[in-house]
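Structure provided below as structure tokens; questions to follow.
Excluded from the complex is one protein chain; the other protein chains are retained at their positions.
Chain nomenclature is as follows: A and B, assigned in order of appearance, with residue numbering initiated at 1 for each chain independently.
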Amino acid sequence: MTIRLDHINKSFGDVHVLHDVHLSFEEREFVTLVGPSGCGKTTLLRIFAGLETATSGAIFHNDRLVSNLAPGKRDIAMVFQNYALYPQMDVFHNIGYGLRVRGVPKESIKVQVHEVARVLGLEDLLQRKPKQLSGGQRQRVALGRAMVRKPWLFLMDEPLSNLDAKLRVTMRSELKRFHISLETTTVYVTHDQLEAMTMSDRIAVMERGVIQQFGTPQEIYNHPANLFVAGFIGSPPMNVVEKVHVQNGKLFERGSGASHVLPVSSLDSFGTNLADRDLILGIRPQDVRIDPGPAADSLTGTIELIQLVGSEKLLDIRLPGGILLAAEVRADLPVRPTQEVGIEFDASGAHLFDAKTQRNVRHE
Amino acid sequence: MNSQFGHAALKVIKPALAYAALLLISYIICFPLIWALSTSLKPSSELSAMPPRIIPQTMTLVNYKHLITGKQQYFGASQGYQPSSAPPQHFMSWFLNSCIVSGGSTLISIVVSTLAAYSVTRFRYPGRRLVPYFSLLGYMVPSIILVFPLFMVMTRLGLTDSLWSLVFGYVSITLPFCMWLLWAFFRGLPLELEEAALIDGASRLRVFFEIVIPSAMPGIIAAAIFSLIVSWNDFLFGRVFMNSIEQLPLTVGVMLFFEGVHVDWGLLMASAVLMTVPMAILFMLMQRHLVAGFGAGAVKG
Partner (left out) sequence: MQADWKVADNRLGILFILPFVLAALVFMVYPVLDAVRMAFFYIDPLNPTGDHFAGFDNFRFIFSDPLFWKSFKNAAVWTGTSIVLQTLIGVSLALLLHLQLRGISFFRGLLLFPYIVPTVVIALTWQWMLNPEVGIVNYALKRAGLISENIYWLSTPGMAMISTIMLNVWKYTPFVTICVLARLQTIPLELYDAAAVDGASLVRRFLDITLPQLAEVLVVVIVFRTIWTFNKFEEIYLLTRGGPGTSTFNLAIYSFEQSIANLKMGVGAATGVFMMCLLFAGSVIYIRLFRFDEESTP
């Protein structure tokens, strides 16, 4: 039982917003569309909902063409970024609106609304109007309105971005738990890569209307398909070293004029056609190995800045040749500014990208 | 010390001066009506008394009684009126006429504008962008230009001297601004509410009546108030379209008081007061809405 997007294109006048989006996923999956603003993720979600129509392409629910149905007929529910609660109705009627519209008898509505309110902790608020509620409460009402219809597909448009940081963390796990207990399929839109990583079964990373990569969080994190995905996912962001090339089995960078060897433990995992190509090296701060007491022949760099982030330290290290690297180390590692430390790149955490196509060399 | 005292004194004096200025200006603005009220409560003997007093020496409601009961015997030959056509006895009919005509044309303008504003802001079709600017243009056309063609139409349709002519005539002066105001207002209503309702399964029509109209109420009320005020206050259309004395709206009828040999100012001022009271009530009840409505894109006078 699949949901399939078939070659979706969308233009607004001359502006081409979605390019040949092709996606398919299973029932009960939690799929996130993530990307920077303007990447098209919200437009894609709205096409899912039927609030926009694709310029070309189709949507299928289980091989049934859905894209020519009105939004109200697709058995979907949507949680909007600004909640879109009906201001003149109280919480009870907000939640029950979809049922009322479908002609569900009053007693049944009452039972179902109360059930949902109980699950969401809204029972005391049923008589209140939206303007009397806090942001978190409104969000739960929006959720309740969607949940009570027991839809086949849940759509969420950045539902957490209007909440304060602490509430956001709590709601992340709440949302995921609801998804599991309701046994529903969810398509979730966010610009926050952490939300995407923590909540999703699979993530579609989007940029400029194109899906850059679609995979599980681990796949996306450990095997980013291109430079954009590598840089977008993961915090702190991946280090990027340009003008890299392979010669005599070693990795060189020549961005600063002179050539320096980059201390990658092994080049075997990168495949064989690395020669004569301009490459870009990507390595996450977590995969940069720091040795406070460097061996004589290893590459060393100077620590310029140390930031303590709770259980880790973030180091800014200047390499000979001018490259600045970020490295994440244990907080108790004995380092100080201006110290010279040894550096090594863990091959399993290092990625090489073709400088022209920006694609991950291992994905070719 | 000295300067501190001066500073503190200034702090008290400045607002005091400001309040004084404000009170004076308010008095000047309201004085004509205060004086009208005062005059209306005076018996005719006191009208030309010198010095004129704001609070009447003897307060009397006799003028109001005359107007409201309209009994013919009050308007005898002593006042120079022909008993059968004494203008003031028709006051209550005029009042009713004005109510009917203002209400009717407001209803039409509001319904038409609300539907149109929703359509123009929610759907896409060629020419929709012209509508608001066209309305704005229409609003700027002075009624003296519209009145004669419309009069000829009413004549040909045989509607002159019937209240229908005013109901329709007033639409031409209230519709443009209502359209402009409601368009500006609907533009500001968030689409998400309607989208949520559509996803909930409501039909477009249902969304319009159950979701959009309640949200649009402030704008609709502002437009309705504007429309009521403009139609109630109009003189020109009433003067041109209507003939028989019973069919006149309040504004035109009251001007007839001048045609007697002797002008009864007390009576005249009483009718002025009664004519303003509905507007004042509307004004006070909906003051918030009026200012909000004007804020929604109106810079005209």
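Observations
Assume a contact is a pair of C-beta atoms (placed from the backbone, for glycine too) under 8 Å apart; a residue touches a chain by one contact, two chains touch by 3 or more.
Source: prediction; values computed, not measured.
Taking the full assembly into account, the omitted chain touches A, B. When the missing chain is restored to the complex, the residue among B:L22, B:M59 or B:M217 that touches it is B:L22. Within the complete assembly, B:N233 is the residue of B:T60, B:S162 or B:N233 that touches the hidden chain. Which of B:N63, B:T106 or B:S172 touches the hidden chain is settled by the complete complex: it is B:S172. Against the chain not displayed here, chain B makes contact via residues 15, 18-19, 21-22, 25-26, 29-30, 32-33, 35-36, 39, 47-48, 50-52, 108, 111-113, 115-116, 118-120, 122-125, 128, 131, 134-135, 137-138, 140-146, 148-153, 155-156, 168, 171-172, 175-176, 179, 204-205, 229, 232-233, 235-236, 240, 250-251, 254-255, 265, 268-269, 272, 275-276, 279-280, 282-283, 287, 290-291, 294-295, 299-301. Where chain A meets the omitted chain, the residues involved are 53, 67-70, 73.
Methods note: only the chains that are shown with their structure count from here on.
Averaging Cα coordinates per chain places chain A and chain B 58 Å apart. Residues 49-51, 70-73, 76-78, 80, 82, 84-88, 97-98, 101-102, 145, 149 of chain A are the ones that touch chain B when the two sit in their complex.
Residues of chain B that touch chain A in their complex: 190, 192-193, 195-203, 206, 211, 214-215.
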